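Here it is, the structure, as structure tokens.
The complex appears here without one of its protein chains, the remainder shown in place.
Note that the chains take the letters A, B and C in the order they are written out, and that residue 1 is the start of every chain.
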């Protein structure tokens, strides 16, 4: 069957998460460069179609622990160093999504799907 | 509202497309290395959860033209050098998706959403 | 033969260029998000060992033309949208490097190699 507008809206939301994650995974990140990476990630993905808002918050404590454990000044960015929220609007459907830790691993999820009246 | 299984299935499908595109965009690709890149892209993304099948076909004519236009032996991979099909299964919902050229640009789309009886 | 300190310094400089280019190639970039991407690129790569300074300047005119040509709000980042300078220090050897346009293509080059007295 052809997808509904809500299903396409969720597909679009997924694209943005995969993009954000795999574009930036592996980027060198230290405590001093974390903010500029978070800002760039959010602004880059907001360029994509139907993407209304992105917030990226670095999980500073997790980052600090990883850097200490590596006895280094930086590590490679991966999903467990960030919490992400995104809002997608597609044909009157608004989708709220997030990436948060689920135990040890980051989990991408659809939080809310809302069609305009 | 909480998402339906079909909406989550479409979200999962989108994640795979964003991942494939942004993981491999920028990879040096020539006529001789196109097949190994296509195979690696498909097999890498098939690792992801709920991803049943991925096929990546290089658009060889477009690749050849770009290489000739650049007067080079290779170019950087981007979406217009591939056609992609993916099948996602999530909680009994099967989603068929594709990336194909829409005029000058690659377009990612949900082709079919099918719930098991 | 084992490499000299100057040769290793140049190897280290090359690593940073390859990293910067291939980490960020493919990132969605528009006129409003160009600055945050440039800052993040510079700060990310400065984390790497022996990397003393990185400046990334977006070639705004080239970016604007590409966006107009695509009839879009953004394009994918690639080397022709930036000029980059980096300084590497390794065991008393300072290497100055750059990425600039050479005709149609970005060229990475070693500008200067200087050993401390």
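Here, a contact is a pair of C-beta atoms (placed from the backbone, for glycine too) under 8 Å apart; a residue touches a chain by one contact, two chains touch by 3 or more.
It should be emphasised that the depicted structure is a prediction, and the values quoted were computed from it without experimental measurement.
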{"item": "Residues of chain B in contact with the chain not shown", "value": "19, 23-24, 26-30, 32-33, 36-37, 39-41, 43-48, 73-74"}
{"item": "Contact footprint on chain C, counting only the chain that is left out", "value": "1-4, 6-8, 10-23, 25, 97, 108, 110, 112-114"}
{"item": "Residues of chain A in contact with the chain not shown", "value": "21-22, 25-27, 70, 76, 78, 104-105"}
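In this text, only the chains that are shown with their structure count from here on.
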{"item": "CA centroid of chain A to CA centroid of chain B, Å", "value": "20"}
{"item": "Euclidean distance of C-alpha centroids - chain A vs chain C, Å", "value": "25"}
{"item": "Set of chain A residues in contact with two or more other chains", "value": "19, 23"}
